[in-house]
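Shown here: the complex without one of its protein chains, the others still in place.
Up next, chain A:
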Amino acid sequence: MGFLGVFLPSFGIDPAAGSDQFTLTAWKQLFHSAEFWSGLSLSLFIGVVSTALSYWIATSLVIACFGSHWFDRLNTFIAPILSIPHVAISIGLIFLISPSGWLVRWFSPWLTGFERPPNWLIVQDPQGWSMILALVIKETPYLVFAIMAALSQLDARSRIQTAKILGHTTISAWHGTLLGPLYRLVRLPIMIVLAFSITVVDVALIIGPNTPSTLAVTLLRWFNDPSLMLRGQASAAAIVLACGVVCMMLLWEACYFIYDKLRKYVTLSGDGITNIRPLTWFSALVGSGIFLLTALTLIVLPIWAFAHRWRFPDTWPSQFSLNTISRLGQRLFELSMSSLSLALVSGFVALLISLVLLERERRFLQSKLVTTMMLFTVLMPQITLLFGIQVGLLWTGWNGNWWSVLLLHLIYVLPYVYLTLKAPYLAFDERILQQANLLKDSPIKNYLLIKLPLLKVSLSAAFALGFAVSMAQYLPTIMSGEGRINTLTTEAVARASSGDRKLVSSLALIQAFLPLICFYLATVMPKHWTTWRVALRRKFC
């Protein structure tokens, strides 16, 4: 339905706009638009460069930390960062690197001599480097997480040791024995990052270039054009964007194929890979810098939120106060409740649907159809799919209410919850449940009281991820909410360029804080749940 909803309007058939004549006008208009070509090249450039940088830095960081106590620490650092929305990171980054940001303040005026913010074009630069930085900050931890999970399947330690005993250095051992098989396991996360980086809207609106914008932002503007004249052109652009993603994936695979061949040739050449060692350590150092930047972006948000007066070039606010929070208390509360209700309900419903789908899969069939559909949703550009769905919603007149927003959130929450839960759910030892059923003839009760509690760690992790995904949704909320349903994310993006740093930082802070709390509870509670339950029973029963 989503794809049809953009495919037909691009050829002039748009029931929502009252046209049903087949025409190629939209495509002609699109290909004659200079904004389209510049937006497309910018989107592809930003997507590919940020993904390549994230992958290279993530790999280097893992190589540098592997086998040391830093490897476990890396694991601990990463998990909470994953739950923080892109929007919060992007806003924090602006407050950090902009000409009037915290970094410049640290060195002003004593080193730079600046009494006023310099006239530098650092954020929203025309080439998109600040957006690339924001994407690298957010995607590197995700790829490190994926690489670490894949390493546990590869018996990495013994591979490295064997290669070293055969006389290879650490770098050569990694390239010769691990990175090839590792890539096959992390291909999907890389493709998700690539597709996301090319098509992302919220990050691009906050920190991306606007002269011109990326294609995703441009076509969002075309779609929202009040005259409805640009809808066909926007639909055509949405299809091109989806094709662009597929082309970039194929190009990425082709480049990786050549790189892998070259790497194998060098590794097997007789003296192994030696000359990229400094580059790997440098990239690992950059990776550490990325984590430092992430920490700083999260530190600068509460400082701005509680700052009363913070003039340039002061390093710290001259006064702190709760004025912003109390002035906006009611509004922040409403937005938080709106975000929370959507995130809780969509996370819970996605968990229920996933359990039904997985139980069906376990009992009756090991079909790849569901997984393929889920992956399609994750890899397909959000903007392309959602425009199509929006056309359908408009056509049925079911738009602009809480339920339609929930439905669209669910479309994106479900794949993440399902894919996270799939492996642990299917790996559950069914003999335990069989034993319970032999002991007590109430299968549903046994399922709820025996199987689900035993899966509580995976269930809460999947729910927390679903919660975080919902909290971060921007496009689904504005497209189906039509401005009537606002969340912390939509408000933060809308206000990002308003100049009211205290308001924006408060929004971003709460937006980052809620998934973090959910993630923390999901990590801590299942571990202690049984102990707490037994302790309570002892006390009161």
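Assume a contact is a pair of C-beta atoms (placed from the backbone, for glycine too) under 8 Å apart; a residue touches a chain by one contact, two chains touch by 3 or more; residues count from 1.
We take it that contacts and distances are computed from a predicted model.
Visitor: Would you kindly match the missing chain to its UniProt protein name, picking from "Putative thiamine transport system ATP-binding protein", "Two component regulator three Y domain-containing protein", "Succinate dehydrogenase" or "M24 family metallopeptidase"?
Guide: Its UniProt record gives the name "Putative thiamine transport system ATP-binding protein".
Visitor: For a quick check of understanding: of A:167, A:289 or A:483, which residue touches the chain that isn't displayed?
Guide: Result: among the candidates, A:167 touches the missing chain.
Visitor: Among A:21, A:152 or A:269, exactly one should touch the missing chain; which is it?
Guide: Reading the full complex, the residue touching the unseen chain is A:269.
Visitor: Touching the absent chain in the whole complex: find that residue among A:117, A:180 or A:392.
Guide: Considering the complete complex, A:180 is the one touching the chain left out.
Visitor: To test your reading of the contact rule: which positions on chain A touch the chain that is missing from view?
Guide: Residues touching the hidden chain, for chain A, are 158-159, 161-170, 173, 176-177, 180-181, 264, 267-272.
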